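Mind looking over this structure? Questions follow.
Apart from one protein chain that is not included, each protein chain of the complex appears where it belongs.
Order of writing sets the labels: A and B. Residues in every chain begin at 1.
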Amino acid sequence: MALDKQTVHDIARLARLHIDDAETEKYQSALSNILSLVEQMETCDTTDIEPMTHPFDATLRLRADEVTETNNRDKYQTVAPDTQDGLYLVPKVID
Amino acid sequence: MFTWDEEWEVVIGLEVHTQLQTKSKIFSGSSIEYGAEPNTQASTVDLALPGVLPVMNLEAARLAVRFGLAIDAHINKTNVFARKNYFYPDLPKGYQISQMELPIVGAGAIEIETESGIKSIGVTRAHLEEDAGKSLHEDYQGKTGVDLNRAGTPLLEIVSDPDMRSPAEAVAYLRKLHNLVQYIEICDGNMQEGSFRCDANVSIRPKGQEELGTRTEIKNINSFKFVERAMEYEIERQIDILEDGGKIAQETRLYDSDKHETRSMRSKEEAHDYRYFPDPDLPPMVLSDDFIEEIRATLPELPEAKKSRFETNLGLSSEDASILTSNRATADYFELTKSLCSADTKIIANWMIGELFANLNKSELEISSSPITPAQFAKLLDRLHDNTLSGKTAKQVFAALWENVGEVDDIIEQKGLKQITDTGAIEAIVDEVITDNPDQVEQFKGGNDKVIGFLVGQVMQRSKGKANPQMANQMLKEKMS
Partner (left out) sequence: MTITTLSELAQQLSSGKQSSVELTQDYLNRIEESKHNAFISIDPEKSITAAKKADERRATGDTAPLLGVPIAQKDIFCIEGTLTTCGSKILENFVAPYTATVVQKMHDAGIVSLGKTNMDEFAMGSSNETSYYGSVSNPWGSQEQPLVPGGSSGGSAAAVAAQLAPAATGTDTGGSIRQPAAFCGLTGLKPSYGRCSRYGMIAFASSLDQAGPMTHTAEDAALLLNTMVGFDSRDSTSLELPAEDFTHNIDNSLEGLRIGLPKEFFSDGLDSEIAELIENAVRTYETLGATIKEVSLPNTHLALPSYYVIAPAEASSNLSRFDGVRYGYRAEEYSDLVDMYTKTRTEGFGEEVKRRIMIGAYALSSGYYDAYYSKAQKLRRLISDDFTRVFENCDVLMGPTTPTTAFAQGSRTDDPVSMYLNDIYTIPVNLAGLPAISIQAGLTQQNLPIGLHIISPYLQEAKLLNVAHKFQQVTDWHQKTPTISAEKGDK
């Protein structure tokens, strides 16, 4: 399946990526090629097959409800781009 | 009472987010205690550092099942966590772990009382998910501050069917739900702290039309008062638009309680494609029958059952039973008091609904913060029961207890309120009264029974209210016959 330019831009925006006009064709063609590979899936009938989301159909392990974490704010915020008064700062959010 | 044009039918469905009462977060070992310094309860997992993984909290699953059993809903023994993908600063992973296709709780129902009788509101589902952090819009050099302490707090999102036909019904449903989650102790119900939050889906359609109208979702309605007002505003807004020949836009609107209006949320304008898919970090949760039955066995008595027991077994009127089971704290207060004293159930109920509630209302206090404990209350009623106090003196003791003066027996002692039940002492006063009121004695002997009241009054007066009136009455009758 060939993706059109608009779709390429739409997917990019969904993923918070920007594709330059100059690059659009390159992405368009690469993504379309990958989708052609992917579409080989259609050759197989999968009616009545259960999707397998985890190897060996594992089930969830649940943990006891205990507080095990301590305050490490200073350590964790040393790698943050912008903080103040213990808060992470981002450009103004408008509701 | 709010009314609108008869032509329109209102359709309301509610999504209620209840914060589950666990100690730690749903997928990490961070505390969920309210009010901590920003980001001090945000671990590597809550911050979504590269490489971290979620591990599910058993207690959150237990509380969700508890809710499901309480509304007699279907429990999905296999349920699946899914990722809801979107970008927002208070959502560190860029996706929220929630449940989509297979929620832990399936369909159930909640009954509400309406003007036209009992109505069953369908609960579509209730699913587990993690809360987001908080964006603080105070000005940090023109920027927004992000606090992730709340990120990862366990939520049970309870989704109703679009079964409500008025804001009043919606409020009745909400109150019922609010009461229930506290009854079964899965949520503290604290609306100020955001433990119980509601989004409303509101639409209108011409009466008789089957197809639903375009709905709007109203967010940020965090008190019962606002829920009703926000919905009323939104219904009027929609009616105005449709009557002017306009169209309702499907959108998310924010309720502003100061201005009493809803407005479109700009940040939610972009159509979302959440790209849900099963979370590969969390295999399906499989609940055993034993696990579910264990929870069922520890499920407390639910409000309806309690009310009917209060009526049938304790002989309370339907009205009293209803008041005393209106919330868990009230019912617990009543039952604890009852277990601690020998007074008649009816007396306990009267004193609670009368004296205690009147004082709580006057002081705008919840029963949970009553200055009088159930133990003190029980003691007071015991002293009434064993005739140490009369109704009148009991009220004096109640007032002193309310002021936190001391314990019941000390107050009685200090204030000298103990009833005289000593036969000799009363007899002496009775003899005095008979001697001093020959006319009335004659009238009584002549068949005028009513005069006994006057004579008892005399005894009470001379004893400064401390004589036991029943004893005085009896003794007077004996002596005059």
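Of note:
We adopt the following convention: a residue touches a chain if its C-beta (ideal position, glycine included) is under 8 Å from a C-beta of that chain, and two chains touch if they have at least 3 such contacts.
What you see is a predicted model; the values in this text were computed from it and never measured.
Every shown chain touched by the omitted chain in the complete complex is listed here: A, B.
Among B:P50, B:G117, B:G208 or B:P438, only B:P50 touches the chain left out of the display. The chain omitted from view is touched by exactly one of B:L156, B:A170, B:L282 or B:A331, namely B:L282. Touching residues on chain A toward the chain that is not drawn are 3, 7-8, 11-19, 27, 30-31, 33-44, 46, 49-56, 58, 60-61, 63, 72, 75-76, 78-82, 88, 90-93. Take chain B: the residues that touch the chain left off the picture are 44, 47-56, 83, 85, 87, 89, 92-95, 144, 146, 273, 275-277, 280-283.
We take it that only the chains that are shown with their structure count from here on.
If you average the Cα atoms of chain A and of chain B, the two centres end up 41 Å apart.
Chain A meets chain B in the complex at residues 14, 16, 53-54, 57-69, 71-73, 76-77, 82, 84-95.
Residues 22-24, 28-31, 37-44, 47, 49, 55-61, 80-81, 87, 89, 135-137, 140-148, 254, 265-267, 273, 275, 278, 280, 282-286 of chain B are the ones touching chain A in the complex.
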